[in-house]
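A protein chain is absent from this complex, but the other protein chains hold their places.
And now, chain A:
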Amino acid sequence: MAPTSSTSAQATDSIEQLVTTWMVSGRDEEVTAAVAEVSEGRLLGVVKALGTYLTAEQDDLRTKGVDFLATVIARCAEKTLNRQSVKVLTAFFCDKLDDTETIVPALKGLASLPPICSSADALVIVNALFTYVKMRALVQSVRFHVFSIIDGLIAHHREALKDMKSAFIAPYITLAEGEKDPRNLLLAFAIARVILIEFDPAASHIEPLSNILFCYFPITFRPPPNDPYGITADDLRNALRRCLSAHPAFGPIAIPIFLEKLAAGSPAIKRDTLHAMRECFPVYGPAVARSSARKLWNSIKLEIFQPTDSTTEAMALATMQALIVTIHSSRDEDASANKDGEEDGDVQTLARDACEECLSILREPEKSQAKPAIKVLCAFMATTPSVARYTLAQAVPHLLKLFADPREANSRHPILLLLSDVIAAARDSVAKSSKTESMSDSTVEVPLAPFKNEILGALISGLAAVSTTGAALAGLTGLVSTPGLLSDDELGFIVLKANDVLDGCFDAAEEERSDDSTAILQLLLTISSTAPSHVRDQTLPRLFASLPPAAPPRDALAARARYQHVLRALSTLCGPATLFASLVSALTPKLTSIAFEESADAELSAAYLHALLAALKRTLAGKVDAGDVDVAGYVDSLVPTLYGICVRAAIGVAGVPAREPRVVGGVGDIVGLVVQSLEPRRQQVFSSVLFPAFLEGKIAPLCISEHVKVEDKFLPFTAEATTTERNLLVLFEAGVVPLDPSVKLDADINARIEMILSQGLACANNERQVETVLRIVGSIANKHVDELGSFLEHTKTTYWSTQILEPNSPHEARRQAIRVWTWISKALLVRNHPSALSDFIHRLFDLFGDATVGTDAAKAFGDIASADAVLTKRNGAVVKFLWAQKFATGILPRLMNGARNESDAVQQHTHLIALTALLKAIPNAAYAHEMDELLPLLLRALPLPDAQIRANVLETLLAAAQATHAPTTSSTSSTHATVLAEHAATIVRAVLGYTRAETELTSTRIRISALRYLRTLPALIPYAVLHPVKAEALRVLGAALDDPKRAVRREAVDAREVWFKYTG
């Protein structure tokens, strides 16, 4: 035993040393070492070593001693202390509570005991706390320990405390009284909730408990800045609300308080009160709610009929629902017995009275109070089934009677609007309950069923009158979207009537009924989502029949507007597969007959043809967005037909409408959409027909035989091809661009792309053809870059030096070559290809000093970075995430350096142009962090004599300012505001100059963005900075009010308004 005792003696020495050192230094190392000692089981040693300090006469030594022990205990792992030592520690710390010098560290020590002490210890702690702790004498951080101890004891020894009954509750109430600190209150509220719910407080405790809770209601706490605990007012509100709604006996105390706060409070307090009431009513129970129902309704009503704002109004409605539900909730004991005998007699007086009151307001349906009244009734419908039934039985006949009353004929529109609100509410009340109940229950009672015929009658008659059509449509849409209400025949009848009105809308001279026709289409769409046959068999044939067989004459504006309306209706309705099939089969013969019609004015037929194609395109685009699977099937029917029509027209006689480039463009769009939705396997089949058709003259397999024979000659890439034939390159593009990268194009793809590029550009005779060739090359280069080694090599070397760098070739040719370069750069850049920057984009800088194409090379940076419709994921292109941002981050420093470098004026100028073009093309976030550097450069670019650059700069400035204004306040945006403020007066004077319509080099775009920029500035810049320019700004903006363009005047009015309100 000797060695053990000697080691223990050594240990004792070292512990004593630790303690002594700590008493002097207060360092953390000693605490850690002592914790290690305790976990070795040597707690006794630590206590012994502390012995003299714990009982020292000197106050500060005693405090320090207890503090050391408390700190060590708090750091120890739970398991290290045994029962006995916990008991001793408990007794020790409790004892120290009596001493004013040691109470603080003793509480700290006790705070770590609840999880490890026994229930008996728990009682000792509680009693000691109640006996010795005087909360008023302690600061808030110490009071926090007290609340933590009680909270911990409640968490770990709830049963023991419960058994104390009022011996715990009453002293606790005294303890918690008068607390003000938010962090302590959060704990106090949590404790109070447990007491209220689980400790079953006696009736005599209810009032004292309410006193320590309701005194905080409503919470008006505003967290201080830099609050270390991050407690928000909402945390406190939620915690308090959970207390207020914790005990039913609070009811009689709470309701007068709620009513008072609701009547007198600010909007925030009103909302808080309403929220609390909504949660409390169900707890307080029907008896309390019923006894003060009248008073409650009278105050809540005010918030609905004279709402302060829409959120409060919504909350008031929800609170009222809670009230109604509570009032009706428990007839529980007796009603459960005769549940099926539940009759309207069950409806309480309040619901009856409120209903009555709303109905009397509804006697004047056109007045402003009718809206809140109907909201109340609609809210009733979402409460209990009996109230819903009662409300419907009151409201619907009332509204129908008003509708039928000839004296109210002028108010029919508002009456039907109110009725449609009721219908929607009735529908939603069922939808909600059937979701919660079993879905299989098909015999869910439809509340509107008893009134179905009368409502339908009123709505149909409302539909016929122009003034009430809109309201009737809203009601009908509500009816047809109510599941299980209308029979199939009734749906058919509604479709029939709606068709009549739709016809009328198309005939209306102006667009005044466009809202009605949109609503009718919405109604028909709703119907066709459940029963498409009615729309297919009734509506579509009528619409097809109303399309004219040939284009109306030039002066028949109404007829032309009408076919546009009809086509728009068709493309809205024909989304579902069966309807789209009928649309295609009805339009195909029409397309074919008009395409080859020889008329005096071919443009009219072409425009009609284009309109038909556009309708197909719109419908298809909607279907592609929705991911419909039937689209792919049209590659075998619609696509060959359309190709056939265009090819036959192009190689046939001149003057047929289908030759028109815009018609060909429309066909291209449709083909593109269909090819997009094909699987790669079917795209492979398609491309194996497509490429020979355009490159080898084997056009026949691509078209239906009705239009194109095998012997027909069509070689658009050769020099002999006519312009019309070459215009069909758009159709080649439409097929190529959407192809997936996995589709194999050809054995010798390098030769093919070389040939497309050189032949295509060599023979192109208009801009459209050039663009087409560039897009094809871009798309192929993006998807097949790995197979294009020799093509890219050739481009990088020979093409660059002979076509672009060569100063002797004509300007136009060089400019076109730069465009080719741009497209290839972009195709590689979007997939983050390594050679994009080094081999292509950076070489554009070599042209910056060039007198002829320097500007073109600079503007190319904008084209490279901007988004386009070809290189997109939808088209199967390889596009990497955030490629434009990465590009901008990499290239911006070089451009900015160049733009700042004043040694070479030409270079600087070109760099500025490139910079503005790039910034316009990329999103604001990509350059926001550089904005303080960019701002001076942008201001330097502003006076450059180029309208496009000026517009770009102004739009960039605007985007930056708006991003700063946006609520996402980051540090970068606030620095932007600071930098702006430095230059503000200069900027305002400069930009004001660009709002004048009579200056050189202006455009609507420049003036609009200048005015928009001026409108955003006052929000970003302190008034003192811009005060000197305010008068000038108002004067110049006043002149802009007289701009010849309406859109500009509009912006001028808004900007001037902002400046008028801009004061210190």
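Note that a residue touches a chain if its C-beta (ideal position, glycine included) is under 8 Å from a C-beta of that chain, and two chains touch if they have at least 3 such contacts; residues count from 1.
Just so we're on the same page, contacts and distances are computed from a predicted model.
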| item | value |
| --- | --- |
| From "Ubiquinone biosynthesis O-methyltransferase, mitochondrial", "Cyclin-dependent kinase E-1", "MIP18 family-like domain-containing protein" or "Mitotic checkpoint protein BUB3", the hidden chain's UniProt protein name | "MIP18 family-like domain-containing protein" |
| Contacting the left-out chain in the complete assembly, out of A:R662, A:R682 or A:R768 | A:R662 |
| Contact with the hidden chain (one of A:K367, A:R681, A:H811 or A:K880) | A:K367 |
| Touch residues of chain A, complete complex, unshown partner | 364, 366-369, 371, 413-414, 470, 510-512, 515, 557, 560-561, 564, 567-568, 603-604, 607, 610-611, 614-615, 618, 662, 1003-1005, 1008, 1038-1039, 1041-1042, 1044-1047, 1049, 1053-1054, 1056-1057, 1060-1061 |
